[in-house]
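I am attaching a structure below and will ask some questions about it afterwards.
Note that one protein chain of the assembly has been removed; the remaining protein chains are unaltered in position.
Note that the chains are named A and B in the order they appear, and that numbering of residues resets to 1 at the start of each chain.
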Amino acid sequence: MGISLSNIDKSYKKQIAVRNITFDVNPGELFGLIGPDGAGKTTIFRILATLLLPDNGKATVAGLDIIKDYKAIRNSVGYMPGRFSLYQDLTVEENLNFFATIFGTTIAENYDLIKDIYEQIAPFKDRRAGKLSGGMKQKLALSCALIHKPKVLFLDEPTTGVDPVSRKEFWEMLKRLQKRGITILVSTPYMDEAALCDRIALIQEGEILDIDTPQAIVDKFPKDIYNVKADNMYKLIQTLQRYEHTYSVFPFGEFVHYTDKRVTFKTEELQHYLESSGLNAITIAPTHADIEDAFMELAKK
Amino acid sequence: MKRFIGFIRKEFYHIFRDRRSLFILFGMPIAQILLFGFAITNEINNVNIAIQDHSKDASTLEIINKISNSKYFSIKQIISREAEIESIFQKGKIKAVLNFEKDFGRNLIKEKSAKIQIITDATDPNTANSITNYINAILQNYQLEKNKSIQIDYQIIPQTRMVYNQELKSVFMFVPGVMTIILMLVSAMMTSISITREKELGTMEILLVSPLKPFQVIIGKVVPYIFLSIINAAVIVLLSIFIFKMPVEGSLFLLGAESVLFIITSLALGILISTISDTQQSAMMISLMGLMLPVILLSGFIFPISSMPAPLQVISNIIPAKWFIIIIKGIMLKGVGLAFVWKETLILIGMTVFFIAVSVKKYKIRLE
Partner (left out) sequence: MKNENVIEVENLTKAFGAFKAVNAISFEVKKGEIFGFLGANGAGKTTAIKMLIGISHPSSGKAKVVDYDVYTQPEAIKRNIGYMSQRFALYDDLTVQENINFFGGIYGLSRKVIREKSKNLLVELGMHEISSKLVGSLPLGWKQKLSFSVALLHEPKIVFLDEPTGGVDPITRRQFWEMIYKAADQGTTIFVTTHYMDEAEYCDRVSIMVEGKIEALDTPKNLKQQFKVTSMNEVFLKLARNIE
């Protein structure tokens, strides 16, 4: 019931969309494709959903070949495309009913699967889908994708443009679905969501940078990272960028993540440099890399 | 089957929720029929003309009286100088000037010929032509009357009768044309737009990744519009019968059946358009430009095909509307049966099959 891709290539005219994509998603796994817009995430989803033919390579979904068995795949996967793809002029209930009907089932038959998602939007069941807020649209789209009890779920950027609260709720729902044995492939441009997946693939410009558990990916980060802070953020970044020993400097929340070129690095030296550049209230403390650090480091190469 | 019915139900939701399109859908045929029936006409009535009479004798007076007594013309002005003609036409009220030469009556008797000049405003050539013909007819008539007393060796008296449309009502010509345009637009444009809308919204992606078969999606899109188009066709026929007293000489059943055939031809065209366009906008452009214009210009609806240059006559053969117009004119005005329009009917059927075959071949089960 897993997913498997090997050496998938796809180009549109002359533009390469994805190149040499190979990864496996184990049955029952929550697997994340993490990368910015234009990285090729949507292309991968469309190939797996049998909507696009790859130029090269092989792929299977739940043991079915994406080219030969496309009809069988279409019956057994749930697919939620990147943009909101429901009928805006139909009500919440009509949308759900429609998708149940075309999959040859009824809402009642599979209600237990969507119950805890649908209950949140049920008070608005007579409202037109176009009039829902972003978070509610997401929940409705997920309900529609689940209505036929798919074994595999494809979610293409389900949380893009959604506020942090709704995003958190959405991920809690995914975790519950995973417990019911559904294999989930999800993509997101928000790197902080990577930690919620079992395993992730970091992807940029059509190529996979790394595949592993989120923890393993940050553990692989080759340098010591320091949280640096001062009274003037802009000046701090500029001063650090001019520093001869700087390897990388990136703002991270209230801090700047700093890595040094040298193997042995003394914080006092940096402290001194920053003070002499006219910065005050300086703090320098070691910290852990997060997914974004890892992504930026991998993307550099 | 349940899936299919669910799909059709959804299509009706779309149609009935979009009030504006629905209004256009049913308002347009009525507006067009009334417009063509009342406002646009080739007939001449009460055209304003001016007279310049250099002779002012008994015969010119007789002719002028004859003209002004006819319902076609009303004499608005008598002018005395040539120079006035130009300024009269520029004002635009007067469409023609009759200019009798000096000594018109004397010449007529003595020389056996007299000259009368007809000057028309040809900015609208059709009207100018008709005016000239009507005036000529009146002059001819006058001559015949005058010559009655005189015995000549022989004389040809033409007797004309306009069959199938005795009163030369132009609405009889327009009804079949308007009906054709409306059916074509509703069927082809609306289906192509409703299919491309799903592509644009991204819902087509979900439909493709569902157990619905492509042909179910297409037929599901088409069925509601067959109903709407049949209602439209009925409204047009009823309007033309009860408001314009248009006859339906032939069988109403045959008329209905042929209309359904043409609706299906148009729907097939609409599906074909939707397979080659990705946006609602381009579907609409192709429908309007690719269907409306040829129907108006080349189907024989307004401009007779027989007077077109040869290449256009050939092209007109591939326009489904041409054949449908021939069929319904035959049924409504001439009262002919299938025996006389079977050829045209077969052509329409052939076209429909061709469009459907191409659409099925071009329909994508994937996104590219």
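Descriptive notes on the structure:
Definition applied: contacts are C-beta pairs under 8 Å (C-beta built on N, C-alpha and C of every residue); 3 or more make two chains touch, one makes a residue touch a chain.
Please read these numbers as outputs of a predicted model, since none were measured by experiment.
Looking at the complete complex, one finds that the omitted chain is in touch with A.
Per the touch definition above, the residue from A:133, A:215 or A:283 contacting the chain not shown is A:133. The chain not displayed touches chain A at residues 35-39, 133-135, 160-168, 189-192, 204, 233-234, 237, 250-254, 292, 295-296, 299.
In the analysis below, only the chains that are shown with their structure count from here on.
With centres set at the average Cα position, the gap from chain A to chain B is 59 Å. Of all the residues in chain B, the ones that touch chain A in their complex are 2-3, 5-7, 9-10, 13-14, 17-18, 201-203, 205-212, 365-368. Within the complex formed with chain B, the chain A residues making contact are 46, 49-53, 70, 74-75, 77, 79, 81-90, 94, 97-99, 101-104, 144.
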